[in-house]
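In this view, the complex is presented without one of its protein chains, the others remaining in place.
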Amino acid sequence: MSDFTAPYSEIEERAPSTLNRVLKKMWHLRMGVLGGFLILCLILIALFCPYLAPHDPYKQDITQRLLKPAFMEGGRAQYPLGTDHLGRDLLSRIMYGTRVSLVVGLAAVILMLVVGVSLGLISGYLGGKVDAIISFLVNSMMGFPFILFAMSLVAVLGASLQNIIIALGVTGWPVFTRVVRIETMKLREREFVLAAKSLAFSTRRILVHHILPNLLPAILVLATVEVARAIIRESLLSFLGLGIQPPTPSWGVMLAEGRNYMLLQWWLAAFPGLAIFLSALGINLLGDALRDLVDPYLRKS
Amino acid sequence: MVPEAGFKPAPTAEYRMRTFIIKQLLQAVGVCVVISMISFFLLFLNTDPALLLLPPEAEVQDIAKFKQQMGLDRPVLVQYLDFVRKVVVHGDFGASFVAKVPAAKLVQERLPATLKLAVAAFILVNLVALPVGIISAIRRYSLLDNVATFTALVGQAMPLYWFGIMLIIIFGVWLRWLPISGSDTLAHLVLPTITLASWILPINMRLVRSGMLDVLNQDYIRTARAKGLIERKVLIKHAFKNAAIPVVTISGMQLGVLLGGAVVTETVFAWPGLGRLAVDSIRMGDYPVVQAIVVVFALFVVIGNLAADILAAFIDPRIRLE
Partner (left out) sequence: MEDQTSPLKTPAASNPASAPDDGSLLKVQGLKKHFPIRKGLLGRTVAYVYAVDGVSFTICKGETLGLVGESGCGKSTIGRCLLRLYEPTAGQIIFQGTDISLLQAREMIQFHTRMQMIFQDPYSSLNPRLRVREIIGEALRVHGLSKEKDWQDRVRELLAEVGLQPDHMARYPHEFSGGQRQRIGVARALAMNPDLIVADEPVSALDVSIQAQVINLLDSLKEKHGLSYLVIAHDLAVVEHISDRIAVMYLGKLVETATDRDLYLNPKHPYTEALLSAVPIPAPGGRQRRKARKLIRGDVASPINPPTGCRFHTRCPKVREDCKEIEPPLVMVEPDHWVACLHDGGSRP
């Protein structure tokens, strides 16, 4: 660490020049574009994997088990990323895994949106006891580690695709409620809401047509991030054996299986994890860029 | 001028603090109650504990008799209250279905290992995040700042278990520097700690940085600067104190996150702590243990939040007014 008694100007020196600011904006946009690109790949693979994948992800072939990826010695071009312990092609399984991740991520977030936004609107607009109850619920749930909550839910409901979505949705809605509530409370005092009230519009109309549209940018950004989180959480649960069960190709499941072989066949764990990482990264980058775009707009209006 | 009549004296600072603490305590208790209820009722939603405990050949009458013996045929609410009483007064969560020993004992055995890991990770996170965050803020847009921001961004997308596995592969298998499972020596602690720390590090770094930036941009500091008054040492102490507030607040919340992360980390590294116990118990349907762990975790989370909130309110009086 440098000497702390240097004169003050050292801190001021690095104020961003215009160039720096422009670069920063471009950087964010570029990252956002990269994120968008990653997501696009994700979606395309999910849609077209029957045509893209070299093999059937479920097809087992014990004679071909634990093969190395094609780029290593002893690998075969037939199995670009090698095979798992049951002889299934890793690349194909990863590709089909995009479907699982996307479906779970999107469905879970939709559930969170429906519940979270509604409760947030009601809580923020009505205030009083209703707000107190909902806020208490939100605070309680937010403090509790997701894993435990979700694990308990899954323990009770049983591990399956639907139950994962339910578990994710149930643990995830407070995030939306908290944000929507605060924004609604800010908006509720704005004059155009008062005007709507003075025009004798129903509460439902005010919430849906006046307040909600003004929340959309914030909700959109949050939803994007939550999809990434949902994907990670799903794979987490599957990794722990509490989520999607084999043989369905979930990346989490593949990680769990791969872990048993990580001493020698490291690729079985590395590549599925890489897929999770890239998906989450892409979504986060896009979300960050979105937030940058949306923020000045919010401030302007 | 005539003085105004009937002014009420403003509430004193201590009064506000007391009210604040009481409010937070009540909320904490409420949370614990809610969570314990949920975990208890979850049990009854799905399976009948009697069926779990008895061998499969048991006849219907045997089941009924067993239930009566164990008190399992009483209304759910009564059973819940009984459960609460047992927990609060005796610390008795019942016996583990699998290990046939009191669940509380199992938890007690495993708790230190998890705490060791969590504390180590917490220390590591702060050790890194604080200096890096501060320097990032002071020397904005420098190389360190950019690298740190990039790392934070990447880190937030990184799945914890994958990171752990990759660490194992790289350091344990390829390089053979560190052991990969078990918990005997200090060396065993390294990889799990790094893994768990990575769960929280990105957020903390960003928080410290943005907190410092906020303070550095305050007008009162700028004025002091323009006058050439403050030396960097004093500034850092000042600015840091204010920037510390969001960090303190979130650190409290992070206890819960750390515990959650510990579940995963322990599974990856075969660390003998509560997390792994939780996963195994859930998988095997060992409900008393699950309940015990849930309650213990909830307690830690709640206490962590409470401590953080109070500390933050202590540092920044404005928080008490909310």
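As written, the chain order gives the labels A and B, with residue 1 at the start of each chain.
Here is the rule we use: a contact is a pair of C-beta atoms (placed from the backbone, for glycine too) under 8 Å apart; a residue touches a chain by one contact, two chains touch by 3 or more.
These numbers come from a predicted model, not from an experiment.
Of the options B:Ile22, B:Val173 or B:Ala270, the residue whose C-beta touches the omitted chain is B:Ile22. For chain A, the list of residues touching the undisplayed chain reads 190-192, 194-201, 205, 209-210, 213-214, 300-301.
We take it that only the chains that are shown with their structure count from here on.
For the pair chain A and chain B, the distance between mean C-alpha positions equals 21 Å. Note for the complex: chain B touches chain A at residues 27, 30-31, 34-35, 38-39, 42-43, 45-46, 131, 135, 138-142, 153-154, 156-162, 165-166, 168-169, 173, 216, 225, 228, 230-233, 235-236, 253, 256-257, 259-261, 263-264, 267-268, 278-279, 282-283, 285, 290, 293-294, 297-298, 301-302, 305. By the touch criterion given at the top, residues 1, 4-8, 10-12, 14-16, 20, 24, 31, 136-137, 139-140, 142-148, 151-158, 228, 232, 235-236, 239-242, 255, 258-259, 262-263, 266, 269-270, 273-274, 276-277, 280-281, 283-285, 288 of chain A touch chain B in their complex.
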